[in-house]
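Take a look at the following structure, please.
A single protein chain has been omitted from the complex, and every remaining protein chain is retained in its original position.
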Amino acid sequence: MSEYHGIHIEDIFNSMKARFRPEGAAGVNHTFGYDISEEGKWRLTVKDGDMSLEKADDLSSCDVVMETDGATFVGLNIGKVDAMSALTAGKLKIRGDVNTFGITSKIFQKYVPPGAETTQEQELIALKQTISVDQRFATGPVMGKFLQGLKNKTILAIKCPSCGRLQSPPREACAICRVRNDEWVEIGPKGEMRMMEYCYYASPDPLTGETRETPYGAIGILLDGCQGEEVFWHLLRPDQLDRVQMGIVMGDRVRHGTRLRPVWAKNRTGSVFDIQYFEIDE
Amino acid sequence: MQKTVDSADAYVIDGKLALPYSYFAGRVGSTFITALRDSRQILGVRCEKCHKVFVPPRQTCEKCMADLRENWVTVENTGEVINFTVVRYSDRHLPREAPYILAMIKLDGADTPMVHILDEVKSEDVKAGMRVEAVYSENTTSTILDIDHFKPVS
Partner (left out) sequence: MGYRKKNRHVGIVGVGETKFSSHREDVNQAEMIHEAVRQALDDANLTMDAVDCVVHGNMELFEMIHQPDLWHTLGSGSYGKEAFRLTTGGTTGGTLACSGDNLAASGMYDVVMAIGFEKLQEGHTTGGITNMADPLWARKLQSGALTDSTAVKLIEEFGADRARRAAMTYRIIMDKHACLNPNSHRAFGLEWDQMDELMETSPPLIGDLRLIHMCSQSDGACVVIFASEEKAREITDTPVWVRDHITVHREETLNLCNNYYPTDTTHRFAAEKLYERNGITDPLEYFDVFEMYDPSAWWGTDWLKEFFLLAGDAHLKLVEDKEIMIDGKMPINPSGGVIAANPIGATALVRVAEAAKQIRGDAGPHQIQKPVNHALASAFGGTMWTVLTMLEKELNW
């Protein structure tokens, strides 16, 4: 058995029983696999507030499996290696749900290397707070007119009297020409998909803490009547992510993107989600 | 500029801003809080050059930039009111229901006053120079509110 950072891997596994926290394991019912290259495989079963650990040849029955090397594994346990960094660098792989593996940090007390028990670290205070304030936003006349338009299933753009470009959502002025926009034009509602951000990772909404389901597609649509960079930003119907093509203009090369149409919400309140999403126009 | 836009479509929508964060007190701040919480002792740091004892403690002297991290001193749980005010409105971010008294209190052994809540006294009876002492809270929050409030020395 090799040593990493002066610690035997067996020490970490053998001490698991002593470090087990039944209160942290309450309600947890999972099998965790540890596949440490050149060292061996272990299967940890946590069930009914108890645990068992065994060496195993086959981890395929486990809910989640960690694959890593000895140095990374020991490093993670003694706090020398950051899990996110190891994951990023490909030194740590998780088969199954990463968050499930994260539960183990609640189930076990931190591993303390033999001999290090007596050196007491200073307690460092960290305060957790949430700022929560109510806000009010005035739409103003221009954004207000646009949002009211959505209620009536129309998508409005505003036109620059100088350069003629369209903006939707609209803005009061054309920032390039520095003039007030004054003409309203109805655009779309159908158009061509130009750009899609195929999002595998969703940031939690800081207002609700909810995370959008992934994958999702944030798209730029060139609505009929628009040109060039005048794209409209919205979402794609979630089950159609793999069926669409982006349009592109690169020098003389022009490729048209998939034709899309809006799916209107039943109850429209003058918000971005008066359009549920765009879907393939077929 | 003359207003030429039609405001008929303008309206107001409600929003909310909720932002979670942590604050790391650091070694100096943590030493102060844990002493308060675990031993009911109030610690400060001394700047030898400026002859000042700072409470709450800080890592460096604001004037001469000397490193004060190791210059711990224990100050008294008693002190005097330098100045005070009465908070007369209630808000969810405030520690007490109004009205309550906030006072600048210079502890015995310290050169800098700190702000805290003054209680067990009517606001009309509070005077600058009044002697006060710390009353510790029953439940800890690992914050300065581990001192629940100050009260007049009996």
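For reference, chains read A and B in written order, and residue numbers begin at 1 within each chain.
Quick note on the criterion: contacts are C-beta pairs under 8 Å (C-beta built on N, C-alpha and C of every residue); 3 or more make two chains touch, one makes a residue touch a chain.
Because the structure is a prediction, the values reported are computed rather than measured.
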item	value
Chains on display which the left-out chain touches in the complete complex	A, B
Residue, one of A:87, A:185 or A:265, that touches the chain absent here	A:87
Residue among A:26, A:179 or A:202 that touches the chain left out of view	A:202
Residue among A:29, A:52 or A:135 that touches the chain left out of view	A:135
Touching the absent chain when the full complex is considered, from A:126, A:163, A:179 or A:263	A:126
Chain B, residues in touch with the chain not shown (by the definition above)	13, 15, 17-29, 58-60, 62-63, 65
Touch residues of chain A, complete complex, unshown partner	82, 84-85, 87-91, 93, 124, 126, 129, 131, 135, 137, 139, 143, 147, 167-169, 171, 175-176, 194-206, 218, 220, 229-231, 233-235, 246, 248, 250, 271-273
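Methods note: only the chains that are shown with their structure count from here on.
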item	value
Whole-Å separation of chain centres (CA-atom averages), chain A against chain B	39
Complex interface listing, chain B residues touching chain A	5-27, 29-31, 33-34, 142-143
Chain B-touching residues of chain A, taken from the complex the two chains share	122-142, 144-145, 147-148, 206-207, 270-271
